[in-house]
Every structure is written in structure tokens, then in C-alpha cells.
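For reference, the structure discussed in these notes is given below.
The full complex has more chains than appear here; those shown keep their coordinates.
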Amino acid sequence: MIEALAWIGLVAFAISGATAAAQARLDIVGFALVAVVTGFGGGTLRDLVLGIRPVNWVEHPAGLWLCAATGIICFIFERGLQHRRLNQLLPWADALGLAAFTVLGTEIALRTGTGPFIAILMGVATATIGGLARDVLCNQVPMVLRKEIYALAAALGAATYVATLAVGLPQPAAATMGFVAALTLRAAAIALRLSLPTARSSRR
Amino acid sequence: MIEALAWIGLVAFAISGATAAAQARLDIVGFALVAVVTGFGGGTLRDLVLGIRPVNWVEHPAGLWLCAATGIICFIFERGLQHRRLNQLLPWADALGLAAFTVLGTEIALRTGTGPFIAILMGVATATIGGLARDVLCNQVPMVLRKEIYALAAALGAATYVATLAVGLPQPAAATMGFVAALTLRAAAIALRLSLPTARSSRR
């Protein structure tokens, strides 16, 4: 089930990449590349850091082509990205992706034998680094550093997963609880427009 | 022959790095570093992703010093970078580098046993990621995402190389065809000022 949600999340991440590409006025190749980077940036860094090689998508490139195709479709129907309906749906699909990627990333780190803290960090990285790379490529200060409860929702989900596993829950139950924790906090942040306070002063 | 062209391309990439460094008003160390990153960023990411370790230049650092020296020479003769003659030559040298790096990167990926699609992607990455990192460092939206037929020329060259190999051509002939395909499309784009359409609207 988490796998299925990861595919939905992948498409949501690819669409968010295409949305950023539209704002930066990129061409069709730029749409495809930013969509791929948004979907796979987090997992790639995780695999590099943990020493998993080659990185996941070298042997299973299907998701890569899904992201690229999503980017290209978004370019072709670009005005559609402005449609109010899609803009309302996108954050919720993205939240599903965030929650699924968090649990998947944590699980993969645990399987390589890392400690719980690094596993949580890898869960957060898997869910957020793609969006961070998307914003760097489009020459923006990354949203994950700046706005809304995003990395924090991933951290809560990953910590819940690790803690419930440690307490002895079977893996599928623990994964579900981690997924629900991340999704609930992120959904609450979207619905209630919660955000963390930012730095008050600007200097120099 | 491809190897020889790769050296020409390396110098062209280093000069394009120095040109970007001049626009961002960097110091001499910045010129050298951006020149190195432009020349080696693509190959480094390719090696990391494929799990080739240590990455290529750790054991063969000659090209690294060539890039750094090129950056330093460009700093010293900086006004020369504006000379009309050089500005006319640069895109053509860069096109040679693009085509050579594409074939080399594809070849290296194939040698590690990846499938054809990943090999093509690695060829494109080898040829384009250096320029992308150059633009990120100099705080620009990367040119490869935004303008002209650049990544597409690399993709055509890599695909031609993989396809002609698959059809049974000997490796040198296939490499030459890939090289010529990438170079021809890129040269046509420069000469005819072709570019892909970009996103029409800008929002938020």
C-alpha cells in the first residue's frame, strides 16, 4: 500500500516540479528535468550517503520515465496547471507523497543497518531534498527551509515509524502509523494554514 | 579521437565556466573553482550515481589541473573573454565538448552494465550537469533548463550511439555516429538560432 502511495506521491512531486518550471519559464527539457529531480533527488542523495550503489533508479528506471513524462505532459497542457481545481488538489497529493516517501526512506535506511536517528534523518531527506533541489534549480530559496510545516511532518512520521518498530509492532502496522502521523500533521498544516515562525530580523 | 575531442571540450567547458565567473564578478579562486566544476561536475555525478569509486578524477587528476589553469589564465587575461573572436569560437568548441562528453559518458555507463535508457541519461548528464552546476554557483537559472537545444542534442547523440551499437555496428563507428549526431543538432541550433519554446505564462 505504501508502494502504491509512493507512485501517487511521485506524480505529485513531478507536477510540483513542473509548476516551479512554469514559474521559471523553462523549456520542455527543463520541465522534464526538474520533474525528475523533484521526484528522485531525495532518494538519490539517501542512496549516495548510505553507500547503496548504484542508486535505486539505475536498476529500476520506470519511475524516472514516469516523472519525465509527467513533466512533458504538464508542459503541453501548461495552462492547465493554473486551473483552480488542480491547484487545490496538488498540496494533498503532495502530502500523500511526503508521507509515503518518509516511511519508504526510513525503511530503506533501517535495512542498511543504520541507527534510529540516521534512519529518521534519511526519511526526512528522502521526502524533502527533491523539493529543495527543485527550488535551487529554479533559483528560489527552498520552500522547505522557509515556509510551512513540511520537514517537521516528515520528521514526526519517521520518528513514529522508528518508535513503533522499537516497541515491537509488526512492520506493516508501524509503517502505517508513521504514514498516518506524517500525513495528519502535513494535512493539518495545509488545512489550517499553520506555519512555523520565521526569523524576525533581516540584517546587512 | 573521441578522447582528443574530450580534451578540447574540457577546455571549452572551463572557458565557459570562467565566462560565467566573470559575469558574477568572482575572484581568481572563484574562476578556477567554477572552471573545474563546469568541466567535471557531470562526470562526477555520473560516477557517484553508477557507484564508480573513487570518481574518475581522483586517480587521473590531470584534467582537473587543466581546468583550474584554464580558469586562472582566463582571469589574468579577463578582458580577452570579451573579444569578439573568442565569443564566436566558444559555442563551437563547447559543441565539440558536448558531443564528446555525451559519447564518453554513455560508453562509461554501458561498461558498468546499465540498461540502454540509463546509459543515455548518463550521457546527457555527463554533458550537461557541469554547466548546470556552473549556473547554480553563479546564481542563475541554469541555461540547460531554459534555452536552446542543448540537452536534446546530447540525448540524440547518446540514443544514436546506443541504437547503432544495438544494431551491431562496431564500437568506433557507433561512437562516431553518436558524436556526429549530437554535434550536428547542436551546431544547427547555434547556426540557425533554433530554440525550444518556453513556458508561456508566469504566475504568482
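Things to note:
Lettered A and B in written order, each chain numbered from 1.
Here, a contact is a pair of C-beta atoms (placed from the backbone, for glycine too) under 8 Å apart; a residue touches a chain by one contact, two chains touch by 3 or more.
Computed from a prediction, not measured in an experiment: that's the story for all the values here.
In this structure file the homo-oligomer totals 3 copies of one chain sequence, with 2 depicted.
In the analysis below, only the chains that are shown with their structure count from here on.
Rotation angle for the C-alpha superposition of chain A on chain B: 120 degrees, rounded in steps of 5. Put simply, chain A touches chain B in their complex at residues 21-31, 33-34, 44, 48, 53-55, 57-58, 61, 64-65, 75, 78-79, 82, 136-139. Within the complex formed with chain A, the chain B residues making contact are 48-51, 53, 112, 114-115, 117-118, 121, 132, 136, 139-142, 144-147, 150-152, 195-204.
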